[in-house]
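Here is the structure we will look at, set down as structure tokens.
Every protein chain of the complex appears in place save one, which is left out.
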Amino acid sequence: MTVGINEYLYLSAVLFAIGFFGVLLRKNTLVIYMCLELMLVASTVALVAFSRFNRTMDGNVFVFFILTVAAAEVAVGLAIIVALFRRRQTIQVEELNALKN
Amino acid sequence: MSPDILFYFFAALTAGSALAVVLNKNTIASALCLLVSLVGVASIFVLLDAFLLAALMVFVYAGAVVALFLFIVMLLDTYGGDRKPFKKTTIVAASFGFALLALGLLTFVQRGGQETLATASPAELVPVGASLRAYGEQLFTTYLLPVQIVGFLLLIAMLGVIVLSKKFEGLEDVK
Partner (left out) sequence: MTPSVFGYSPTVIALLTLLTPLASALVIALFLRRAGSIASLVSTLTAAVVAAGGLTLAFGGFRDAAVNASATWLTLGNFTLTLGIKFDDLSALMISIVGVVGLCVHVFSLGYMHDDAAKARYFGGLSIFMFSMLGIVLADNLFMIFIFWELVGFSSYLLINHYHEKQSAADASKKAFIVNRVGDFGFLLGIIGCYYAFHTVNLTEIATATNTGVTANLIAALLFCGAIGKSAQVPLHVWLPDAMEGPTPVSALIHAATMVAAGIFMLCRLEPLFAIAPIALNIVTWVGAITALYAALCAITQSDIKKVLAYSTLSQLGYMVTAFGLGRLELVPDTQAGKLVLITAGAGAAMFHLTTHAFFKALMFLGSGSVIHGCHHEQDIFKMGGLAKKMPLTYVTFTIGVLAIAGLPFLSGFYSKDAILHLAEEKNYPVFIILFITAILTSFYMVRMWKLVFHGAPRSDHAAHAHEGGLSMTLPLVVLAALAIVGGYTHGSLSIYGHSFDGVISQIPHAEGLGVIAMSLVILLIGAGSAYAFYQNTATDSLETKAPAAFGFLAVLKASFDGAYNWYVAKFQQRLALLLEFLEKIFISGALIRGLIGGGAGLLGIGARALHTGSLHAYVYWFLAGAAILWAFAGGWLN
């Protein structure tokens, strides 16, 4: 059977869900961040699939931008995590609860 | 035929390593599984005839981003196996969240009305994104403004990272 768009979309959904599962499950900030990236990547898969099957360029170009922005975001996010680690000496999310109440 | 098997293979690879990212004890191992997952996604892109994007994925994501992650993990020195075991409530809650999300997404995918799209096979569809020229055309005409803005964004991100990396003297801890 041929692989239609549905299969690609299922893959995207599954990847997204796994990433989300990771965000909920893990306590290490870095791992949570990695799972966030997974979610982003899942969305790019969906975009490219749609772009392919609709015969347009827009999805592809959008993924282009997503890649760029994700890279910038990772850089800044990790810098923040490093700064946080210097303050709190921990990156376990449960202990980073200064915003409580 | 072969594209189908390839798809399933790479799909399984991607999903499997994604799960490994989530469930791994070792942070470094998590990062490397992420790398594998990204390579798998790049292969999916190739299957979708988006070659430039596949290459970019490997260069930017798998290359730079994961490398950055690894740097930070090693900097913060937390990759040891001293991760506490998962609490039962966490597992249950997370599984619930996962199921909810997966269900939601799959429902949407199902109901999305792919009747018009599902019947077309890749062979009949002309892959527009296969040519580099098309990217160039779009990026420098329709999407010129976003390109400029993203350029700005990168500049600001760089500046932000430099500022954040400085040591802040004299700040008191909140706690």
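The first chain written gets the first letter, and so on, giving A and B; residue counts start at 1 in each chain.
Convention: a contact is a pair of C-beta atoms (placed from the backbone, for glycine too) under 8 Å apart; a residue touches a chain by one contact, two chains touch by 3 or more.
These figures come from a predicted structure and were not determined experimentally.
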Which of B:G16, B:G63, B:G97 or B:G160 contacts the chain that the document leaves out: B:G97
Omitted-chain contact residue, chosen from A:V23, A:A46 or A:V61: A:V23
Subunit B residues touching the omitted chain (full complex): 90, 93, 97, 100-101, 104, 107-108, 111
Footprint left on subunit A by the chain that the document does not show: 20, 23-24, 32, 93-94, 96-101
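The rule is short, and it goes like this: only the chains that are shown with their structure count from here on.
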Residue ranges of subunit A in contact with subunit B within the complex: 1-11, 13-22, 24-28, 30-31, 33-35, 37-38, 41, 44-45, 48-49, 51-61, 63-65, 67-76, 78-83, 85-88, 91, 98
Subunit B residues touching subunit A - in the complex, by the definition given at the top: 3-4, 7-8, 11, 14-15, 18-19, 21-22, 27, 30-31, 34, 37-38, 41, 44-45, 48-50, 52-53, 56-57, 60-61, 64-65, 68-69, 72-73, 75-76, 78, 83-84, 86, 90-91, 93-95, 97-98, 101-102, 105-106, 108-109, 112, 114, 117-122, 125-129, 134-135, 137-139, 142-143, 146, 150, 153-154, 157-158, 160-161, 164-165, 167-168, 173-175
